[in-house]
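The complex appears here minus one protein chain, its other protein chains still in place.
Labels for the chains are A, B and C, by order of writing; each one numbers its residues from 1.
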Amino acid sequence: MLTLLYFAWVRERIGLPREKVETGAATVADLIAELIARDEAYALAFADLTSLRVAVDQKLTSFDAPLAGAREVAFFPPMTGG
Amino acid sequence: MLTLLYFAWVRERIGLPREKVETGAATVADLIAELIARDEAYALAFADLTSLRVAVDQKLTSFDAPLAGAREVAFFPPMTGG
Amino acid sequence: MLRVQAEPFDAGAEVNAFTAGATGAGAVVSFTGIVRGDGGLRALEIEHYPGMTESAIAAIIAEARARWELTDVLVIHRYGLLELGAPIMMVATAARHRVAAFQAAEFLMDYLKSRAPFWKKEVGGDWVKAKAEDEDALDRW
Partner (left out) sequence: MLRVQAEPFDAGAEVNAFTAGATGAGAVVSFTGIVRGDGGLRALEIEHYPGMTESAIAAIIAEARARWELTDVLVIHRYGLLELGAPIMMVATAARHRVAAFQAAEFLMDYLKSRAPFWKKEVGGDWVKAKAEDEDALDRW
């Protein structure tokens, strides 16, 4: 089981802040492909990956990062702290 | 009449914070030459001009600055504010 | 020191407490970010990623401490609803000399802008867009 977290407009487009998924996806990109195939809302949220960031187990990483052993994947737009 | 001001170790070497002088010196350098000729204490204070700064009428300037119309000349070491 | 909180904070009191605790420091630099009332903005809503927020900020602080000789570092960042004129966050750095204190504070700010998981939304408006210049600012470190 993998926990998916969505923040900011990604959360708004998908319509929920978190969910648990059963997946065999090897990488973040594979996981995104699965989600897009599932529903229009995901397709909309993941339409432009250049405007998205991903963290695996709370560490920023790239879309080709492997998911083996991961427990938590978070998707969000570029951060605007400070 | 020109008011001379001395600060920090220049004041300590000359032994007074201010004095008034009657001078016909055309430049700061001429004034320094007059002072050095006057007394050993001045010769000591003005021995190394690279370690001195001068302000004419409260504006930093150079040793070749003219004194025509000046009312106040101050000598001091490089500043250590902040 | 690091605090992530919804409550407002008193920047002046924080600067004083920080300075009092930074024994041996000759220089204290502080930065405070404040909600600006641009284009009719009435309030800001800040979302964050609990857990990652703390670890990301801790990593940024550790990096600053590795790069500069710092007596102490403080980061406070708020989330939730922030009124116009309210403090959003602050950074304080203490060092023996001013250059390290200034550089570390700017470094912390640049990284907090683009690498700490916060997202600002204008209440009644849109999500604040990340600026390319904020991403570019990281290149100098």
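The criterion applied here is as follows: contacts are C-beta pairs under 8 Å (C-beta built on N, C-alpha and C of every residue); 3 or more make two chains touch, one makes a residue touch a chain.
Values in this document were obtained by computation on a predicted structure and should not be read as measured data.
According to the contact rule at the top, which chains on display are touched by the left-out chain?
Missing chain, whole complex, touching shown chains: B, C.
Among C:L2, C:I34 or C:A59, single out the residue that touches the unshown chain.
Only one of C:L2, C:I34 or C:A59 touches the chain omitted from view, namely C:I34.
What residue numbers in chain C mark contact with the hidden partner chain?
Listed in rising order, the touching residues are 10-16, 19, 24-37, 87, 96, 98-99, 101-102, 105-106, 109, 137.
Tell me where the left-out chain touches chain B, residue by residue.
5, 7-9, 11, 55, 58-60, 74, 76-82
Quick note on the criterion: only the chains that are shown with their structure count from here on.
How many angstrom between the C-alpha centroids of chain C and chain A?
Once rounded, the distance between the two centres reads 26 Å.
From the mean C-alpha coordinate of chain A to that of chain B, what's the distance rounded to whole Å?
Averaging C-alpha atoms per chain gives centres 72 Å apart.
With chain centres taken as the means of their Cα atoms, state the distance from chain B to chain C in Å.
About 48 Å separates the centre of chain B from that of chain C.
By residue number and range, which residues of chain C touch two or more other chains?
none
Which parts of chain B, given as residue numbers and ranges, touch two or more other chains?
none
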